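The block underneath contains the structure these notes are about, expressed in structure tokens.
Of the protein chains in this complex, one is absent; all others appear in place.
Labels for the chains are A and B, by order of writing; each one numbers its residues from 1.
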Amino acid sequence: MTTAVPVKSRKPWTPSQIILTLLGTAVSAAFLAPFAWALFTSLKSETEAVEVPPHWLPEVWTGQAWQALFETGNITNWFVNSVAVSVCVTSVVLLVSALAGYGFARTEFRGKKPLMGLVMAGLMISPAVLGVPLFTTVQQMGMVDTYWGMILPQCAPAAMVYILYKFFQGIPRELEEAAFIDGAGRWRVFFTIVLPLSRPSLAAVGIFTFIASWNNFLWPYMVTNNPDLMTMPNGIATVMNSYGIQWAQLMAGGLMAGLPLIIVFVFFQRQIVAGVAHTGLAGQ
Amino acid sequence: MTATSAQTITAPARARTAADSATIRRPQGFQHGGWFVAPFLLLFALFVIWPLLRGVWLSFTDANISGEGARFIGLDNYREALKDPLMWDSLGHSAFFTLMVVPCITVLAFLLAMLAHHIERGKWLWRLCFFAPFLLPSTVAANLWQWLFNPGTGMINYVFGIETPWLTDKSYAMLAIVIQTLWWTVGFSFLLYLAALQGIPGHLYEAAKLDGANAWHRMVHITLPMLRNITGLVVALQILASLQVFDQAVVMMDFLPGPEGSTRTFVQFTLEEGFTSYRVGYASAISVIFFVIIAAVALARMWLLRNREESAR
Partner (left out) sequence: MGRPDLNRRQLLGGLGGLFVASSFGFAALGTGADALATGADTRVRYWNLFSGGDGSNMIAMLDAFRKAHPDIAVKDSTLQWGSPFYTKLAMAAAGNRAPDLGVMHLGRVTGFSPGRFLDPWDVDLLAEYGVREADFNPALWKRAVIDGKLYALPLDIHVQLCFYRKDVLKKAGLLGDDGRMVPVTSPDEWFDVLKQAKRATKKGLQTIGLWVNDQNFQWWFFVAFYTQLGGTWFNAANTEVTFDTGKATQVLEFLRRHITDGYADPGFAGAAGAEQFLNGSPFVWEGNWSVPVFSGAKLDYGATPLPPVFGKPATHAESHAFVLPHQSDRGGPADEAAHRLAAYVVRHARQWAAGGHIPAYTPTLSTAAYKALNPQSEYVSAMDHQATEPKVWFAGSTGILAQRVGPIVVASTLGSAKPETAARRMKSTLTQLLAMKNPMDGRTAAQGGAAA
């Protein structure tokens, strides 16, 4: 990823650059307008929010929606749940898929080929495709309405194994060989040599997994109906929505669910962009 | 590189070139490669393979949600599914959604990437603007657009001075979901394109300039061909994701199948059969049908890729 270095030596404003920049600004404004609308709505009273015709800025600025959100709802619970679930999923996925990617790339054992084929087939399976049988399986394990029921089924992403597998294949073998000569075992080689080398890839997988898990709706929706256990996307869509026309609160809740990732994105933009591009491109 | 120190080494020294394809070591005990893949395979078996097999088994039974008293009924579920107009409708809705979203998102992502790539100032800002929606949870993005499309108070109709019944008329409902999806997910494909654009070696353009090619020629003869692979990827990922559309459709329609059932997607149909009608056996059968469709798309892509690689050789 080339870095957009903020060079001080300014490039000239050619006519084409002016046009492109104006165009870019217009398109960006269109992309950001819904966010602004959500923010302004959340700062209106519920009655002002549904006034016809609509107007952008609140006539009376009020934090009542935000206040009500924290006072009446379980939104703080949901937030904590979202953090807990996403962090756990990300940690487990990183650990498990790094090990597996390495195992498939660099070790040899009986049945490796067919197992790898099986994992590849797993790329086609998601809770959207096999939701009902997956639910009954998890139900039989007694994990409905538990954290584990939410977390574990998200922890077997074949795609991430595949991405790391591809990456590990590209690490020069000499680096490992040298360590083996020194008497290091596989595990030490993996943890002291291979993992540090693959930090960018691991970061990519981690970031992507975190985003996916933070935003995951379908599976938590299927597997939880205890409002105390819900994650942000699920709680907002089911519990908050079931109480009708409270758009200001709904927008406030949505912003609270969406803003953390966006703020993180502003600060870690380069890594996240690299991460998403990397995981995406690895599918080529 | 004849490693001999560890007792686990059994393989003789090899030529370095062979190292890529073959094993060097056949370690035993805890050094065995199986240990590395075991944790993943355990999770994978429990939450991917087992549900798949279970789904196939259930699809031949009349199981209900209680998990009690399922009887084997052969192909009855499949026979019923193929005759079920609701199944075909929902499959049609998901397919229609896919046909609308995939070309639009591909073109839009490409255009946005070109724009962001060619503006010299504030690259991070454009990236942020186009990608930010993708970071929203699906349900939040859907609620937001439900609000934007809301009759009377919705900004879309207000800004454009129209009175389109976006979410309440069957001729617009799916379109509204498509528009929402474009806004929400184009950022991902945009980033892929942007990364690919930045990966095109600059000297190609320099050379073309020297040959007197204008901007249009450079795009047609350098940029587009260099982006062929990434376009294939974007299209494939989008097809697979779009066929599985669920979140935004149900949230924008308040968990109902839309006006006159016009936005009932395939995933929604499976969940309705499984959880509203309590028919786990039947829901499993349609899940298996869906799996076959998804697998067919994925395999078709692999086949296309291989063909192209072969013809490229």
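Following the convention adopted for this analysis, a contact is a pair of C-beta atoms (placed from the backbone, for glycine too) under 8 Å apart; a residue touches a chain by one contact, two chains touch by 3 or more.
Computed from a prediction, not measured in an experiment: that's the story for all the values here.
**Q** Residue by residue, what part of chain A touches the chain that was omitted?
**A** Where chain A meets the chain not shown: residues 46-47, 50-53, 72, 80, 83-84, 87-88, 90-91, 135, 139, 142, 144-147, 203, 221-222, 224-228, 230, 238-239, 242-245, 267-268, 270-271.
**Q** Touching the hidden chain in the full complex, which residues of chain B are there? Just list them.
**A** Within chain B, the residues touching the omitted chain are 62, 64-68, 71, 150-153, 163-165, 167-170, 254-257, 259-261, 271-272, 274-282.
Keep in mind that, in the parts below, only the chains that are shown with their structure count from here on.
**Q** Which bits of chain B are touching chain A when the two form their complex?
**A** Within the complex, chain B touches chain A at residues 1, 3, 5-6, 9, 16, 19-20, 23-27, 30-37, 39-41, 43-44, 46-52, 54-55, 58, 63, 65, 67, 112, 115-116, 118-121, 123-133, 135-145, 147-148, 150, 152-155, 158, 183, 188, 191-192, 194-196, 198, 229-230, 232-233, 236-237, 240, 244, 246-247, 251, 254-255, 267, 270-271, 273-275, 280, 283-284, 287, 290-291, 294-295, 298.
**Q** Which part of chain A faces chain B closely enough to touch in the complex?
**A** Against chain B, the touching part of chain A is residues 1-2, 4, 11, 17, 20-21, 23-24, 27-28, 31-35, 37-38, 41, 49-54, 95-97, 99-100, 102-104, 106-109, 112, 115, 118-119, 121-126, 128-140, 152-153, 155-156, 158, 161, 173-174, 177, 180-183, 185-187, 190, 211, 214-215, 217-218, 222, 232-234, 236-237, 241, 247, 250-251, 253-254, 257-258, 261-262, 265-266, 269, 273, 276-277, 280-281, 283-284.
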